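The complex is shown incomplete by one protein chain, all other protein chains being positioned as in the whole.
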Amino acid sequence: MAKNPFPLSKEKLLDAYRTMRTIREFEERLHTEFAKGEIPGFVHLYAGEEAAGTGIMMHLTDKDRIASTHRGHGHCIAKGVDVKSMMAEIFGKAAGACRGKGGSMHIADLSKGMMGANGILGAGAPLACGAGLAAKYRGDGGVGISFVGDGASNQGTFLESLNLAAVWNLPVIFVVENNGYAESTHRDYAVAVDSYVDRAAGFGLPGVTVDGTDFFAVYETAGEVIKRAREGGGPSLLECKMVRFYGHFEGDQQLYRGKGELEDIRANRDCIKLFASRIVEAGVVTPKELEKIDREAAQLIEEAAAFAKSAPPPAPAELLTDVYVSY
Amino acid sequence: MAKNPFPLSKEKLLDAYRTMRTIREFEERLHTEFAKGEIPGFVHLYAGEEAAGTGIMMHLTDKDRIASTHRGHGHCIAKGVDVKSMMAEIFGKAAGACRGKGGSMHIADLSKGMMGANGILGAGAPLACGAGLAAKYRGDGGVGISFVGDGASNQGTFLESLNLAAVWNLPVIFVVENNGYAESTHRDYAVAVDSYVDRAAGFGLPGVTVDGTDFFAVYETAGEVIKRAREGGGPSLLECKMVRFYGHFEGDQQLYRGKGELEDIRANRDCIKLFASRIVEAGVVTPKELEKIDREAAQLIEEAAAFAKSAPPPAPAELLTDVYVSY
Amino acid sequence: MARKLSMRQAINEALDQEMARDPTVFIMGEDIAGGQGGQGELDAWGGPLGVTKGLYHKHPGRVLDTPLSESAFVGAAIGAAACGMRPVAELMFLDFMGVCFDQIFNQAAKFKYMFGGKAETPVVVRAMVGAGFRAAAQHSQMLTPIFTHIPGLKVVCPSNAYDAKGLLIQSIRDNDPVIFCEHKNLYGVETEVPEESYAIPFAEANVVRDGDDATIVTYGLMVHRAMDAADALAKKGIECDVIDLRTLSPIDWDTVLDSVERTGRLVCVDEANPRCSIASDVSAKVAQDAFKSLKAGIGMVTAPHTPVPFSPALEDIYIPSAAQISEAVQRTMGK
Partner (left out) sequence: MARKLSMRQAINEALDQEMARDPTVFIMGEDIAGGQGGQGELDAWGGPLGVTKGLYHKHPGRVLDTPLSESAFVGAAIGAAACGMRPVAELMFLDFMGVCFDQIFNQAAKFKYMFGGKAETPVVVRAMVGAGFRAAAQHSQMLTPIFTHIPGLKVVCPSNAYDAKGLLIQSIRDNDPVIFCEHKNLYGVETEVPEESYAIPFAEANVVRDGDDATIVTYGLMVHRAMDAADALAKKGIECDVIDLRTLSPIDWDTVLDSVERTGRLVCVDEANPRCSIASDVSAKVAQDAFKSLKAGIGMVTAPHTPVPFSPALEDIYIPSAAQISEAVQRTMGK
C-alpha cells in the first residue's frame, strides 16, 4: 500500500466514505419510496452534498452542536443520529427519532448534539449561537455549527446571528451550503455578491469559500475554523459550493435547470465519486474495500426501510403528550 | 460679497441654515417642555444631528419618500412637515399631524413623502424599498430613503432590505445615522466592523462614509448617491458619523458617556455652528442674516409651542375612527 | 354557469383579472414565477403549489420573484401600498409569519390609525394555512386567530373556489391590509366559478345549510367537515344551520346571532388551536349578546392545544372531524 498523503488515517477515510455512502443510499431510497407514494409530506434530499456535512462533522463530538436546515438528513447521519430511527421518523412511525411527531423537516437528537432540522429558513443560526454561548459559559471547548442554504443566507435571522457571534466572539461556524438554487430560483438572482466571504467581512467575520464537492477541501478548512473557534478565536463563515442531485423537494420537475446541467453535475461533480477516486488512485484504499462499504450501506438502508415500513404508527394518545395541554 | 465657493446658492444655504436652526429650536424646546412635565411619552431628540437629515433632504421633492426612525423630528422638519402640526402631535392634540394618535414616534405626512417615524428599529428599511419599488414601477424618478441608527443597523429587517434593494436594483438610499450610541450602549460594542461601507459591500451595495456633522460633506455625497439611484444606478448606503446632544430619550442621565464627552462634542462638533462659520467665513452670508433666521426660527417654535399647548385634545369619538372596528 | 374551477385556478384567475384591470396591482413572492437567474425555464414553478403559474408571461414585469427575505419583501409590499400601489405578496406558508410579523402587525395594520387616517395601506398578504398535508408543526398551522386579534388587519379564509375568487378580488380592492388565508387542502377542490370578475363583500357570512335545531359556525376547510356532520345529523333528524364566516375580521355577527336566536344551540368549529381562537371568539360573542336564546352550553370543536404532529396517524386525529362536530351538536341537544 502506498503512503497515505491525506490528512486522515485510512480508517478515518473509510469512515468518511461510509458516512457519505450511507447518506447517498438513504436519500436515494427516500427518492424511490417517495415516488411510490410511501412517504408523507415534504422531503428535501441531501444527495450530491454529502462531502460538506461529512467533512465538517468529522471534526465534531457529541458536545459540539449543530443546527440544521430543511435539508437535514445528511447532517443528521454525519452527526451520528441513528439511521433506523431517522427512517422511521420520515415514515411517521412511533419508533422514529422524534416518535413520529417531527418528520423529515424536524429530526433532532440532542444527545448527539443535533439540535434539529428546521422548517424555517435561517432559524438555526441563533440556535447555534446559543449552543456556542452555552459552550463558552461552560468552558468545555464545544462549538456550535449553523447550516444555511444560499437562499436562506438572505434571512434576517441568519444575518443578525453573524453579527451577534462576531460581537460576542462566540465559538460558532456558519456554514453556507451554496448549491446554486433556492427552490427553483438561482442563487445569482437572490444574492448580489459573488462570494459569501464578502458578506462575512461585512460583519467582521473571517470567511472562506471551498469546493463543497471536494471532501478534503471541506475537511481541512473546517478543521481550521473549528479549531480557531474552540481556542477562543471566534466565529467564521464557511461557504461550501456544492450541487443538488435531486429536485428542491421530491416531486420537483427541475424545469429551471439548464439543458444538460443535471447530467453534467452527476457525471463530473459527484462528491462521492471524486472522493473515491482520489483515495483509490492514491493507492490508500482498494476498490474492494469501498465496495464492501457500499454493500454494507445498502444493507443498512434496506434494513432501516424495512424497519420503518413495518413499524407501528404512534398510538393516538401520543397526540397529547410532550406538550403542556391546558385546554 | 465674496464669490460663493459652495455647491449651493446663497438662498439655498440660508434655507439649509433655517432648516437646521428650526430643528434645533424645536428639539431644545421639547427638551425644556419635557423637563417641565408637559410632554407625554418617549421623546428622542435629533439635536446635534441636523446636518445629516438636512443635507440629504435638500435633494428631495415630495415624490421622494423617506422612512424614518424613533428619532424622527429632524427628518420630518427637513422633509417639509408642518412644524406646528408636529408640535401639536407631540403634545397629543387633535390638530396634530396625526390628529394626536401617533405622537413623537409616529409622525407621518404622506403628502410630503414622509412615511413615518417608526417605533420599531429597522422597520423603515423595507418600507423605503417599497417606495423605491413604487417609483420604479411608475418610472417617475423618485427615490426611497431609509434612515437607521448605528444600533438598528443590526436588525435583520434592515439587513434583508440591503439585499433586496441590491438584487432588485431599487432606487433606495440606506442612511446609517451613526451617532455612536444605541441607547446607552456604544456602537463599537454592537458592531464588529469599523465601517458601514464594509457592511454594504457584503450585500453588493456601494457604500460611503461621511462626517455627518459636516453639512457640505453630507450634501455632496447624498447628491451623488441619490442622482445615481434616480438614473437607475441602484441603491447605496450612506453612513453619517454624527453626535447626539441629548440623552437617548428625554430623562436619560447619560452616565455611560466619557468624562467631558458631551462638552467636547457640543463645543467642537456642533454641525450648525460649523456650518455657520463656514458660510460666514467665506463671506457668503453675514452673521446678521443668520441672526435674523435664528430669531425667526425661535419665533416659529414659540408659536408652535403656544399653539400646541392651547390646542384641544382629540374628541373621545376619535378613539374609534381611522380603523376598521368590527367588535 | 357550468364552468368549474379548482380553488387554485380561481385564485389565479382573480390575480390575473385584477392585474389586467388595475395597473397598480402586482404580485411578489418566493418562486412565484420561479427559474429566475437560471438557465432553464422561467415561470418554472408559479409558486410552490403552482397557484400563480402563467401570470409571469401574461403580465410582464409585474410578477416579482423575491429573495428569501420575508421581512424585506412583505415590508416592501407594504411600503409600496402606502405609496399608492396595490401589491399582493405571497408569504407561501402563513407559518412563516414569525420572520416578518412586525411589518404586518406593527406597520401595515397600524398606519391608518397611528397616522390619524392620513395613510392607506392596500396590501394583500396571501398565504397557505392548515393541516392535512403531512407538513408538520412549522408548515401546517392556521394562525388565523393571531391576525384576527390585531386591529387594522382584515382576515379572509375562503372555503371554496367561488368564494376564493370573489374574496380575493375584494381583498385587492380593499384599502386596508388583508391577510388572505388559503387552505392548502382546498386548492384542488372544484366549484362553479363565473368567468367574469366579481367581488364578495367582507363581513357577509354564507349560510351554507339551513336548519332550526342548532347552529354550526366555522370557516375554511372545516366548512366541509361541518357539512358532513350536518348531513349525518340530518339522518338522525337534527337539522343544522351551517355558517361559513368567510371573513374573520371583519366578521358578520348578525348572521351568527340571528341564527343562534332561532336555533338556541351553537357549536363553533375551528381548525386552529383552542386558546384565544376564532371558536372561542364567536362563543364569547354569543354568550354575551344572545345568551337569552341559548338553550344549552356552547360546543367548541377545535384542534387540540398541541403543535401539528407529522405522523399521518396523529395528524388525522389532530384535525377536527365530522364525527367530533356531530357529537358536539348532539351534546348541545342533551344527547
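Every chain is named by a letter (A, B and C) in the order it is written, and numbering of its residues begins at 1.
To be clear about the criterion, contacts are C-beta pairs under 8 Å (C-beta built on N, C-alpha and C of every residue); 3 or more make two chains touch, one makes a residue touch a chain.
Values in this document were obtained by computation on a predicted structure and should not be read as measured data.
A.B. asks: Relative to the complete complex, which of the depicted chains are touched by the chain excluded from display?
C.D. replies: Listed by label, the shown chains it touches are A, B, C.
A.B. asks: Out of C:R173, C:R262 or C:H305, point to the residue that touches the absent chain in the complete complex.
C.D. replies: In the complete complex, the chain left out is touched by residue C:H305.
A.B. asks: Tell me which residue among C:M28, C:V99, C:A119 or C:V256 touches the hidden chain in the full complex.
C.D. replies: Only one listed residue reaches the unshown chain, and that is C:V99.
A.B. asks: Given the contact definition stated above, which residue among B:G48, B:G72 or B:G156 touches the chain not shown here?
C.D. replies: With B:G48, B:G72 or B:G156 as choices, the missing chain is touched by B:G156.
A.B. asks: Among the options A:G130, A:G151, A:G212 or A:G234, which residue touches the chain absent from this view?
C.D. replies: Going through A:G130, A:G151, A:G212 or A:G234 one by one, A:G130 is the residue touching the chain not shown.
A.B. asks: What chain B residues would touch the chain not displayed?
C.D. replies: 40-42, 89, 92-94, 96, 98, 100-103, 105-106, 118-122, 151-152, 154-157, 181-191, 254-259, 261, 313-314, 316, 318-320, 323-327
A.B. asks: List the chain A residues touching the unshown chain?
C.D. replies: 65, 67, 96-102, 106, 108-111, 115-116, 118-120, 123, 125-131, 133-135, 137, 144, 156-157, 160-161, 163-164, 167-168, 321-326
A.B. asks: Since one chain isn't shown, list which residues of chain C touch it in the complete complex.
C.D. replies: So the residues of chain C touching the unseen chain are 71, 95-99, 101-106, 109-110, 113-114, 136-138, 145-146, 148-152, 249, 251, 268, 272-273, 275-281, 283-292, 294, 296-300, 304-307, 309-310.
Here is the rule we use: only the chains that are shown with their structure count from here on.
A.B. asks: What chain lies farthest away from chain C once each centre is taken as the mean of the Cα atoms?
C.D. replies: Relative to chain C, the chain whose C-alpha centre sits farthest away is B.
A.B. asks: For chain A versus chain B, what separation do you get between their C-alpha means, in angstrom?
C.D. replies: Centre-to-centre distance between chain A and chain B: 46 Å.
A.B. asks: For chain A and chain C, what's the span in angstrom between their mean Cα positions?
C.D. replies: Centre-to-centre distance between chain A and chain C: 36 Å.
A.B. asks: So the centre of each chain is just the mean of its C-alpha atoms; given that, what is the distance between chain B and chain C in Å?
C.D. replies: From the centre of chain B to the centre of chain C is 40 Å.
A.B. asks: Where in chain A do residues touch at least two different other chains?
C.D. replies: 154-157, 189-191
A.B. asks: Mind pulling the chain C residues that touch 2 or more other chains?
C.D. replies: 66-67, 69, 71-72, 99
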